[in-house]
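Subset of chains shown; positions unchanged.
Chain IDs A, B, C and D follow the sequence of writing; residue 1 opens each chain.
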Amino acid sequence: MLLCNDPIKIREFITLCPPLISKQRREASRLYQTYIIMGKLINDFESYRNKMNDRIMETANTNIKRFFALDTTTYTDGALNVKTKEMLGLVASMVLRCDDCIKYHLGKCHEAGVNHDEMNEVFMIANLVGGSIVIPHYRRAVEYWDELNEGAN
Amino acid sequence: MLLCNDPIKIREFITLCPPLISKQRREASRLYQTYIIMGKLINDFESYRNKMNDRIMETANTNIKRFFALDTTTYTDGALNVKTKEMLGLVASMVLRCDDCIKYHLGKCHEAGVNHDEMNEVFMIANLVGGSIVIPHYRRAVEYWDELNEGAN
Amino acid sequence: MLLCNDPIKIREFITLCPPLISKQRREASRLYQTYIIMGKLINDFESYRNKMNDRIMETANTNIKRFFALDTTTYTDGALNVKTKEMLGLVASMVLRCDDCIKYHLGKCHEAGVNHDEMNEVFMIANLVGGSIVIPHYRRAVEYWDELNEGAN
Amino acid sequence: MLLCNDPIKIREFITLCPPLISKQRREASRLYQTYIIMGKLINDFESYRNKMNDRIMETANTNIKRFFALDTTTYTDGALNVKTKEMLGLVASMVLRCDDCIKYHLGKCHEAGVNHDEMNEVFMIANLVGGSIVIPHYRRAVEYWDELNEGAN
């Protein structure tokens, strides 16, 4: 049993909870280890995305499935490599201000080896073209990018 | 007293919490029943919406109230029936990517009898016209639509 | 030879041009007849759209062609009929404020038999959801809708 | 008869056209005077807007007319004065990138006495919040604002 999934609070909980409820304490301790390894934001995003994509594959009509297939094939290697395409997907997502799309493409950019300086230049183009209205999304992107890079170390 | 309102965790809580804190257990058990009946997403959306609409009616000026009145009369039966109008409201909300507006019109479409196949065609038009940037909103729409349909059974 | 394709001015030209340049006069007279029959706005939109779609089919890659194919199949009869789908496409185009998309779906709505009162209710939902920023696009939509209906008489 | 309504070309036409077609020359000369007095961009925008608003009042349903009425009453003097409200309308139109809406509010800002330095600060907020994607609309806004101020001298 765990009433909360915030790692800070879980750590407090581990310290504070009385011996009486040692079962919760063990559970909390286990979950806290998980957060260290894979990152809470990434985990939350990925698990919801996977759950709902599964549900979509169960319920969607043929055209929607074709649209999802097209979404996958578009970002494969071609005249442009995956790294460039993922940066294109990211900048498009940032100027259209979709946090989930930003997270998705940040994950893919990370996998494709976009480094810190390159990412900052993508962030700058997004902020410039999209304007200061992009800044709150940029803040969340930096937090997610940090988590991706912590997980990688 | 309940520290959490996630039904999964509440169920775990009911199983795990020691007899000592049986008061929380009873409360958790009661809340879990409620989730089964009306759906957490629907309940959260509706209760916040109602609370703030009440507050707006207390604080808004005449023009804002007229705008809200117009928002109501626009979706009543006319040359087009309510069902068609609510699908129009939904597709507009999806391409403009407003989760709350999507939830609202999903609820109204459900009331107006839009079926599963019709809804998938609305979803497809929204994804096609609005692009893959709509997908995260489509995921949340599917989750909400599922809850609306579970509630109806 | 015709230096201008505004029907009002062409009519003036027919009246005013001296006998000396009777060749232009005949040409102008011919073109003016065409405008009466099919409408200048419709003709301009359709001819450019057709020209560029041909060019796209010559130059695009496989994914783009699949995307265009999907755009076609999405609006065919299904759980929802063509008329409803075209109104959905129109309202989405209006709130996203794309004049060419609006013209396209107005043409399709006209073919599908959307009448004057129904169209006004679609226009109202678009104005309401999208706001007064939609009004200039609504003005151009009314002009195009008028031309479609004149052509039909 | 006039085949063109570009003042530069009309002036060339006045110079170049042979005595034979003196009727066109007189017409061109007259039109050119008009351009000097009221500005071509303003004239084009206002005349189309007025024509289509008249048509909308003939064809629209009650809700659309209410929406247009609300659009008018919103910008009248209240807790905020007309000048402030028109600057609010302008900045909203610029970040949403609607050229006709920008022209309309520029005209109203001009009437309300917004000066050059104030206008530049509105332009800056629009460019900053909306991003470099606003720049082409800002260019057209500067051209229209110049014409408004020339007409005023």
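Keep in mind that, in the parts below, a contact is a pair of C-beta atoms (placed from the backbone, for glycine too) under 8 Å apart; a residue touches a chain by one contact, two chains touch by 3 or more.
Keep in mind it's a predicted model, so treat the numbers as computed, not measured.
Trainee: Assuming the complex is a homo-oligomer with 4 chains given explicitly, what is its full copy count?
Mentor: In total, this homomeric complex is built from 6 copies.
Heads up, the rule we're going with is that only the chains that are shown with their structure count from here on.
Trainee: Could you state the distance in Å from the CA-based centre of subunit B to that of subunit C?
Mentor: 37
Trainee: I need the residues of subunit C touching at least two other chains; which ones are they?
Mentor: Within subunit C, residues 70, 74, 78, 117, 120-121, 124, 128 contact more than one other chain.
Trainee: Which bits of subunit C are touching subunit B when the two form their complex?
Mentor: Residue list for subunit C touching subunit B: 70-71, 74-75, 78-80, 84-85, 87-89, 91-93, 95-96, 101, 115, 117-118, 120-122, 124-126, 128-130.
Trainee: Tell me, which parts of subunit C touch subunit D in their complex?
Mentor: Result: residues 3-4, 9, 12-13, 15-18, 20, 97, 116-117, 120-121, 123-124, 127-128, 132-133, 135-136, 138-140, 142-143, 146 of subunit C touch subunit D.
Trainee: In the complex formed with subunit D, which residues of subunit B make contact?
Mentor: Its residues touching subunit D are 61, 63, 66-67, 70, 73-74, 78.
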